[in-house]
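Everything on this sheet refers to the single structure shown next.
A protein chain is absent from this complex, but the other protein chains hold their places.
Going by the order they are written in, the chains are A and B; count residues from 1 in each one.
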Amino acid sequence: MDILLQQLINGLVLGSVYALIALGYTMVYGILELINFAHGEITMIGAMLALAVITHLAGSGLPVPIVLLAGLLTAMAGCSVLGYAIERVAYRPLRHAPRLAPLITAIGVSIVLQNLAMLIWGREYISFPPLLPQGWFDVHGARVTDVQLIILVTAGILMLVLDNLVRRTSLGRAMRATAQSPQLAGLMGIDANHIISLTFILGSALAAIGGFLVSAYYGLAHYYMGFLLGLKAFSAAVLGGIGNLRGAMLGGLLLGVIESLGAGYIGSLTHGVFGSNYQDVFAFLVLIAVLIIRPAGLLGQNTADRA
Amino acid sequence: MTELLQIDHVSRNFGGVQALTDVSFAIRQDEIFGLIGPNGAGKTTLFNVLTGVLPPSSGHIIFAGKPLDRQPPHRILQLGIARTFQNIRLFSGMTALENVLVGQHSCTRSGVIGAILRNAATRREEAQARRHAAELLDQVGISRHSNTLAANLSYGDQRRLEIARALASQPRLLALDEPAAGMNPAEREQLRELIQQLRAGFNLTVLVIEHDVKLMMQLCQRIAVLDFGELVTVDEPERIRQHPRVIQAWLGTET
Partner (left out) sequence: MSHSRRSAWSTYAALAIGLLALPFLLQAGIGRSWVRIIDMALLYSMLALGLNIVVGYAGLLDLGYIAFYAVGAYVYALLDSPQFGLHWPLWAVLPIGAACAGLSGVLLGAPTLRLRGDYLAIVTLGFGEIIRIFLNNLNEPVNITNGPQGICLIDSVHLGTFSFSHNHTTMLPGLTGPVQYYYLFLALTLLVMFIALRLQDSRVGRAWAAIREDELAAAASGIHLRNFKLLAFAMGATFGGLAGGLFAGFQGFVSPESFNLMESVMILCMIVLGGMGNVYGVVLGAITLTVLPEALRMLGDWQLNHLGHVIVDPNDLRMLIFGLALVAMMLIRPAGLIRSRRHQREYAGDRP
């Protein structure tokens, strides 16, 4: 088995999920210059909602794709509402407050979501019902499972759609205009509040899909999963250049690969001093390194006042 | 007369915007030097480059014989250039007196140990700093407000407080960015007198940006004119008044 290729594939699969979640961070940051700290928890809620519905319908005799789709759509709808509500209640009133105020609110919202999830779904890991295809095929000695393929294809399609949405449609133009300057966009007849709400909805729906895919990949969901996932996705967004959509996609994929290769090779590189249990450290190291070396990220413009 | 400050072929651009293009002039010791120009001419940008807030894209600045290249703002202050801001930037949650105390940061020494132990040397330094701050507030005419939060001062008093804070560092060059903005004619007249008094009392050289041309004519010994980031001319007020490009550009629409 080709280990390098295998790690690359695993990294890309995970990275494509990071990318989906990173898009939410980057879109919100692009418009509001706000780190939506609660985004990771929205992802977690997405996974939990999807699992709840799928588990509920698993024995109903409905065809598997319908069951999965029902779970996914419920999660997307739930998270959209959640994202919209969070922006309205917790962020909008603070739009002109000192910078750290909305960040602290966001932390508060995360804690609330996390603990609500714990109250509703308990402290235990929740496992994905055995509905997913178990097959795999061989690519040059590396193993690609059906689930991995599904994740890659879904994420790829979504990214393409989003990229075109933002570049080609009038909604995308309005979003970009608002990101440039809310006042000017207002003069051009764009309702900035409306666009901001839409951005939160879109980002949250993507996060829901991300949460669903992650829980499908690992076969598990947990009320605490949003924290690490969110941090990694945020790191990915920063790596690619926060505020930049393609940057978030690139950053997500890269981070997934870095993590996967890092975890795979750190043992032999350090002669066993560090093992793959340090996997989670890489995202932070990448984050810190990027912020120090190139705060604008890979695809961001290096303006002086970004960091 | 010796030159205190030399601006030497300074340019600065923001992306495509050329805010300063190859600007060169010198300011002499002890003079009050004016900088005028229409909105967006690059005056504030020149201040920002001078005080280390922004690096120049090219060119140099030499102050008292020393190049200021790439020096951070706090170093430039220590070398003797203090400034005020066009959009007042006081520490609004602190009292007027505290603002001036912060202004004395570079002339005082006490650190953590002194702060905790409050030994004789620290107490002496603190007492002297407070005395000096009170004097400065008195000199700019706002001593009755020394315990008022900066945010609660009137606009004119905030501008005066910014001057006091800048003076507190005992600068050789005081750079004022539109100190009369938002003042009525009577206040402007008082401000002119204040600047002249301070110049004499503190042995200062003053660099001042102002849109009020009449005020500038009375206040300054020499004036530089910037337009679209380029230096139009440097001259005495009388000659500036007659300069064709100045007349054409905006003396016709004097504020």
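Just so it is clear, a contact is a pair of C-beta atoms (placed from the backbone, for glycine too) under 8 Å apart; a residue touches a chain by one contact, two chains touch by 3 or more.
All values reported here derive from a predicted model rather than from experimental measurement.
*Asks:* Specify the residue from the set A:Leu231, A:Leu261 or A:Leu298 that touches the hidden chain.
*Replies:* A:Leu231
*Asks:* Out of B:His9, B:Lys66, B:Arg118 or B:Arg131, which touches the unshown chain?
*Replies:* B:Arg118
*Asks:* Could you tell which one of A:Ile104, A:Val139, A:Val161 or A:Leu187 touches the chain left off the display?
*Replies:* Hidden-chain contact among the options goes to A:Ile104.
*Asks:* Which of these, A:Gln114, A:Thr178, A:Ser215 or A:Asn244, touches the one chain of the complex that we don't see?
*Replies:* Answering carefully, the residue with contact to the hidden chain is A:Gln114.
*Asks:* Counting contacts across the full complex, list the positions on chain A that touch the omitted chain.
*Replies:* Against the missing chain, chain A presents residues 34-35, 90, 93-94, 96-105, 107-112, 114-116, 118-119, 227-228, 231, 234-235, 238, 272-275, 277-278, 280-281, 283-285, 287-288, 291-292, 295, 304-307.
*Asks:* Identify the residues of chain B touching the omitted chain, counting contacts across the whole complex.
*Replies:* The missing chain touches chain B at positions 44, 48, 51-54, 72-74, 77-78, 82-83, 85-87, 89-94, 98, 101-103, 105-106, 108, 110-112, 114-116, 118, 122, 125-126, 129, 151, 165, 169, 177.
Convention: only the chains that are shown with their structure count from here on.
*Asks:* For chain A and chain B, let me know how many angstrom lie between their CA-based centres, rounded off.
*Replies:* Measuring from centre to centre gives 48 Å for this pair.
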